[in-house]
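Heads up, one of the protein chains got dropped from this complex, but the rest are sitting where they should.
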């Protein structure tokens, strides 16, 4: 059998390192396709001149291009037999990625826990994306529920990693040279600086996008993410193609420009839940809540911790959970990130 | 309220300058996506070698890439609350834009006229796109009908700008170095030079393209054009997404290759009407009429003034208006341009 049927739950050993295949060189072309797929407008990633004005040598590729590329590398080893993508933690963008960079990825298995039904289990991996110099550009923890190949395989010793609720702001990496002290708010698109946002403040991003089959498949393929369920209309009984959760992340992030145009660069991923599936024809809306604010050592650069929620139009903005504590129907994504913003 | 709800009619003052946000660096990637979206084949923009053979240092990005990018910048300040995009005038491409150029845009308000119903008005702006050196690369006048926020806001003094019916050919800018004296008609795809076209001649471009939701959204996002109506199927009562008028312009221009392969570069936009809306599933056809011809100072380079009409298959080529003087049903676009062509 020469084809890859993916790893099953019993194939993971805590402490082992998975070397993911197929390095990928990202060029300006990937950025252009990204900007065709999402209404991305944050100025640092849109304009080389704006980036230079902020102390960088060039416009970095959008932080989520890096995330999706690294994530895509892990799919054949981590999530081909995944039942659900359960969560993220301790994500940090460590170095801006410029056009021409080649990314590779590895994952360390840091936890396993068989489910009580004996048919599947949860696997935690800490994934690191590196550039061609070996520098880490992104790391994050992800955990997924994975089927067992053999239901009779013995349960491994349970190891549940101790994960931070949020990345400590002192651990966030600001890009070398980043300086917002001469930031041009007019060119960036909005006048609001970090001091203008209050913890607890919520912002309805107003804009909406209805998604199409061709778009999410173009996006997901661009990251060399090969999970069948996104591409094959014969895979599910209902004939639907499940949209890659990262498509929702990127769409929500891009929609958040309207109200958070100055949250220029994502540097931390504290957590995230893909609450419910999205299918072609659905419409995505987004809102944000300011969860925290922090200083950084870079001149004029602050950090804002944001809850970014994607939802369908049938649930109102700012509605997250029902009285039962469960996510309200129509909520798609509940993401918790740190972004850099002029103080 | 941190989100941008756009300007309303009473927000515009004649003489003020709008500085549009989010500069954009265009790379070869945008050209590749453009060539995937439209059947663009004009050789100067397709081949660096052909462009060099014509005296240029590299293949410029397609003139309409520049137009859409500059136009997209203006949307948040000019047309978020627009009811209709009414017209264009005095458009000139002033300098070829190469991959790597960063574009910004400003618009001067040059006219306002409240409608008699008191609910909306017409705003005229003269928009200028500039590269990172500050050189103007494109300028054009556009007028739009914009809703009032407050119906009781007083009507401003009416100012209607005096606009030329067409750009005088002596005002057209030919790219530095452009020289068609050794033009390769075989490589360009057609043998017809300017002298082979007669004023009044009409050309049916024969080819047709049926458009899809995914395509027009990819295109419109690529220009960072954020008008809701193009993306949100919940925005209109009929659930349809209105296709960006520029998508029709680019499709018609690309279709016009077949019969006007040597009308290499658009340098003037004399006028244009988006006659009727286009929706996914519709099919676009195109025809052209030669309106005028002129000489330029560049060696071997002439200018042809073209009416470029996009229409649906239900109206025959060359039918523009009915007996009542109104545009015939099925006509989509009536554009008036100057293009450069070998003499």
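Letters are used for the chains, namely A and B, taken in the order the chains are written, and counting of residues starts over at 1 for each.
Going forward, contacts are C-beta pairs under 8 Å (C-beta built on N, C-alpha and C of every residue); 3 or more make two chains touch, one makes a residue touch a chain.
Keep in mind the model is a prediction, meaning the values are calculated, not measured.
Q: For the full complex, which residue in B:23, B:55, B:259 or B:272 touches the chain that was left out?
A: B:259
Q: Write the list of chain A residues that the hidden chain touches.
A: Here the touching residues of chain A are 2-5, 19, 21-25, 27-30, 32-33, 76, 100, 102, 104, 132, 212-215, 217-219, 221-222, 224, 226, 228, 231-235, 241.
Q: Given the full complex, what residues of chain B touch the hidden partner chain?
A: Looking at chain B, the ones touching the missing chain are residues 27-33, 35-39, 41, 43, 46-50, 59, 99, 186-190, 192, 196, 203-210, 212-215, 218, 258-261, 281, 283, 313.
One rule holds in what follows: only the chains that are shown with their structure count from here on.
Q: Mind checking the centre-to-centre distance between chain A and chain B? Centres are C-alpha means, answer in whole Å.
A: 36
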